[in-house]
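Every protein chain except one is present and positioned as in the full complex.
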Amino acid sequence: MQELIHRAKSLLESGEVSRVLGWKKGENVFDVEPAFFATAEELENFVYNGFCGANLSKYMIEASTWEGKTLVFLKPCDTYSFNQLCKEHRIDREKAYIIGVGCKGKLKAEKLGAENILDVQGAGYPDCSDTLKVTTLYGEQEVAYKDAMLERCHVCKGKEHQVYDELIGESVDTCDADRFAEVAKIEAMSPEEKFAFFQAELSKCIRCNACRNVCPACSCRKCIFDSTKFDSNQKANTTSFEEKMFHIIRAFHVAGRCTDCGECSRVCPQGIPLHLFNRKFIKDINNLYGEYQAGVDIDAKAPLTSFRTDDAEPGVGRG
Amino acid sequence: MQKIGVFVCHCGSNIAATVDVKKVVEMAAKEQGVFHAEDYPYMCSEAGQSRIAAAVKEKGLTGIVVCSCSPRMHEATFRKAAERAGINPYMVEIANIREHCSWIHKDMTEATEKAVILMRAAVAKVHLNAPLMAGESRVTKRALVIGGGIAGIQTAIDIADAGYKVDIVEKTPSIGGRMSQLDKTFPTLDCSACILTPKMVEAASHENITIHTWSEVEKVSGFVGNFTVDIRKKARYVNMDKCTGCGVCQEKCPSKKPLNEFNRGLNTRTAIYTPFAQAIPNVPVIDANSCIKLKTGKCGICEKFCQVGAIDYTQKDEIITEQYGAIVVATGFDTIKLDKYGEYAYNESKDVITSLELERIMNAAGPTKGHLERLSDGKAPKEIVFIQCVGSRCSDDRGKPYCSKICCMYTAKHAMLIRDKYPDTNVTVFYIDVRTPGKNFDEFYRRAVEDYGVHYIKGQVGKVMPQADGSLLVQGVDLLDNKQILKKADMVVLATAIEPNPDVRKIATMLTASIDTNNFLTEAHPKLRPVESPTAGVFLSGVCQGPKDIPETVAQAGAAAVKVIGLLAKDKLKTNPCTAKSDELLCNGCSQCANVCPYGAITYEEKLINDHGIRRTSRVAVVNGALCQGCGACTVTCPSGAMDLQGFSNRQILAEVDAICR
Amino acid sequence: MSKQSELIKEISGVNPLKCMKCGKCSASCPSFNEMDIKPHQFVSYVQNEDIEALTQSKSLWKCLSCFACVERCPRGVKPGKLIDAARQVLIRQRGQEGLTANEIPALLDDETPQQLLMSAFRKYRR
Partner (left out) sequence: MPVNNENWKPTIVAFCCNWCSYAGADLAGSSRLAYPADVKIIKVPCSCRVNPMFILRAFEKGADGVILCGCHPGDCHYSTGNYYARRRMTLLFSMLDYLGIEEGRTRVEWVSAAEGVKFSETMNSFVEKVRTLGPSVRLGDLRCKN
């Protein structure tokens, strides 16, 4: 971590970058949040550890409109989002100085019993260990690092950065699960079970919009659900259908663009597995139109803005 | 807030017999914003239209809903009526209560209920309609004809005679097309070259016609009235301005191997060549694949012998870009490949030939100088068998499902000509049906049978077996005699199916003109608009649209020319105002819309935006209204809803949905 | 009666209405001269539901199943398949069982046309 701060300071000093986009210490060890740092002093609050799950790519949209370059720290999976935003002309690559940081998987505070944590040892980078020592109000406990990881880290896309100016630190491919296993499990359910499952999950939605606000693909200047264009502007729900509508449309809007960064599920205060929507589309796209990973190739044709004359027909493969 | 008038048409009893029009009027009057509702027996009539005008004037209506027949029928009528009454024509919506309601439902209650709902949907939509102004686009007064066969030549001459500039693009070295390969023409038996050559000369010497031979269309952009076309002028290696067409180069050329395409590969030609004596332009081309100089750098004989120094080995392909107001496709046909018809031994025996090959053999300028000879041994055939419908009327993937239309007649022609010139040669024709609809056609066929003794057998040939002695054993059937026939023949002629020129697919794609499963170009309407493509500004001439003989081709060519002239006669065209429009306050500039636009109508600009007082420079989508055809593909890719389609806006369609589902 | 013609259509998978009466089947048939009902006529027998005549015909047993007609038919009518189906109808009527693969070698003799064997392989290959 000191190496990152050191490097950031020297880039700031040399004037190569005008600011730094990274993570800032919070009140608790797990309360890390994204932040811009303008000076070397501010960087004292910089932190990089197992709780730095936040994908900083989206902040580069705004940073791209500012004078000078911004130093941004991106984990391997964040770089996909960065590329995708470049592809959509939302980010100016020239305005970014990217340090690709090593990642050993990121942690989900809830898995440690977030409310009661006083300290977590072993989550710091680069010396994070396989076992976390967690100090809670009720004493100490040990947890395997893997057991505290975010869902998305179990389906890690790999340790390679897709785009960077320099790399600091080693990454680990933490993938130990089938990315589409959950989707396949739901697909195998009966319609009644599927409906019951999603009904239960979506009923928890409070329309806080955290998923939308964090999503690097949901980067519209004004969301369709906030505009008058569809008579769909945000208001108190009048029908029980609106969450469904919101989440289906949101998933559809990011279909072919979603890099599966998993931020939506990470931030959902209600714990709704929102990535299941996006991943369903990704699975279908891979099956029907060929493997496609958004954010790998800036010049690749996106699945929903291209076609083949012999594409599958809608509804083919239904019962 | 709109003031809407609802006008319900009885269409005589077409609507009124099944829909309670009074009830529809009554319900319409209750709709929010409806200030006037009435019914009338024939809304589209002069009297009906004047009732609309009167109501507009009296009640100050701002929007109109007509509950009548399909908008495809009378939308234009009512829009014009609205315009005359002083309302923007795009403030009119039609509720289709005839085709979509009264004609398909029998129960009056049910049909009336549905008519009311359709009326409500239309009213809901009109509430959100906005006046739209049709833009105007200039018409470039120049036409492009793709293909220089008889169809293309005739179309070009007709357009040029009307005073408009025309360019012909022909991919071979000369204009003339298939017709120039024919010997005689049915049913008059006049010589093909004798009637075609004057047309070719007329086209070449016409002040309004420019001919690009050895050229191909490379790229097409734009739209009706304003096409921009890139034409690849392939390197000819001969300077067209200097060449006098003396022909010495062809005499001296040492490369004599390449197959002569004009003679269907039955003999060879030189590397520098003009396809035939009457070629226009009479300037040879060098076939770079067989020219020794171009391949090895050694030779240069033609250059040495050319007295005017016209040979230029350094020529390169050249792309020229031209503007056109209209494009005519006249790409013609070819015969199908016979590789899948092993039973006819076409690939095994030189004496099994296609009719087009026979045409060259019979032609004085052909490989046998017009003598009817077997290509295997040069002997005169004494027994000739013609087989009809080879690859035509075939439902499997070996052939074509359609009738090639010209074969019955040219076979009668061939049989008659052979019997006339070589009376000791027997001619047998195996046929399924003899189809002779056409002026003097059946008489012609009967003459072949009655006056010339051509032996017609109803039945097909199952197999042609080349024999050791060089003859061909033909196994066929006589269905009327119910006998299988084994016949020794010296020559077998296959009436091979014709198919559209394979290049037409590429051209159709460039023009966004549709083609059918057989690669024939589709007409805008099979009966009423047979020479127009559904793509505005693109017209069809000749066999590219469907099998035709020469007179039909010439007739269609003339018809296409008239359509082109009608278009070019206009100075300006009204453009469709139902185009996409981007809201720059909402646009993310993500480029997704441009990726799906089939017309390249969307571009991006860095623009200073005043977003409620906050100024920012943003990349935003801009739609070129003249290019946009209004499909709406862009609107659905746009996640923010910035892109919308005028006349079919998101809110309008949602309002219709709501009205139907409420 | 009509039931039988339906059965033939079902077994053969052939739609006799597609026939355009070109005669290419009969022109191709190596057994034409041995047959009383010619291959091109099979179609009309099925269409006219005269299955009795078909199953009584010599042709039924003269067809070599060489499938030249099936291959060359421009309309996909496949008269050979119709003949084959008529045979099957007859065999089913008589309640006979088909041969098993093991029984075949013993039944072979020099008289059996090679073509017949080949076509049997062609016909029953999976």
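Note that the chains are named A, B and C in the order they appear, and that numbering of residues resets to 1 at the start of each chain.
Here is the rule we use: a contact is a pair of C-beta atoms (placed from the backbone, for glycine too) under 8 Å apart; a residue touches a chain by one contact, two chains touch by 3 or more.
These numbers were taken from a predicted model, which means no experiment stands behind them.
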Contacts of the hidden chain among displayed chains: A, B
Residue in contact with the excluded chain [from B:G247, B:G370, B:P466 or B:P534]: B:P534
Which of B:V8, B:V65, B:L118 or B:I387 contacts the chain that the document leaves out: B:L118
Candidate in contact with the missing chain, chosen from A:L167, A:I248 or A:V267: A:I248
Positions on subunit A contacted by the hidden chain, ascending: 183, 186-187, 189, 191-199, 224, 230, 232, 238-242, 244-245, 248-249, 251-252, 255, 277, 280-281, 284-285, 288-289, 303-305, 307-309, 311-316, 318-319
Chain not shown, touching residues in subunit B: 70-72, 96, 98-101, 103-107, 110-111, 113-114, 117-118, 121, 509, 512, 514, 522, 534, 578, 596, 598, 629-633, 635-637, 645, 648, 650, 653-654, 656-658, 660-662
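Assume only the chains that are shown with their structure count from here on.
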Chain whose average C-alpha position is farthest from subunit C's own: A
Distance between the centres, which are taken as Cα means, of subunit C and subunit A, whole angstrom: 67
Centroid spacing, where centroids are CA-atom means, of subunit B and subunit C in whole angstrom: 44
Multi-chain contact residues (two or more partners), subunit C: none
Contact set on subunit B toward subunit C in their complex: 343, 389, 393-396, 398-399, 430, 432, 458-463, 475-477, 479, 482, 484
Sites on subunit C touched by subunit B in the complex: 18, 20-29, 32-33, 38, 40-41, 68, 72-76
Contacting residues of subunit A [partner subunit B, same complex]: 65, 88-90, 218-224, 227, 229-231, 253-254, 301-302, 304-306
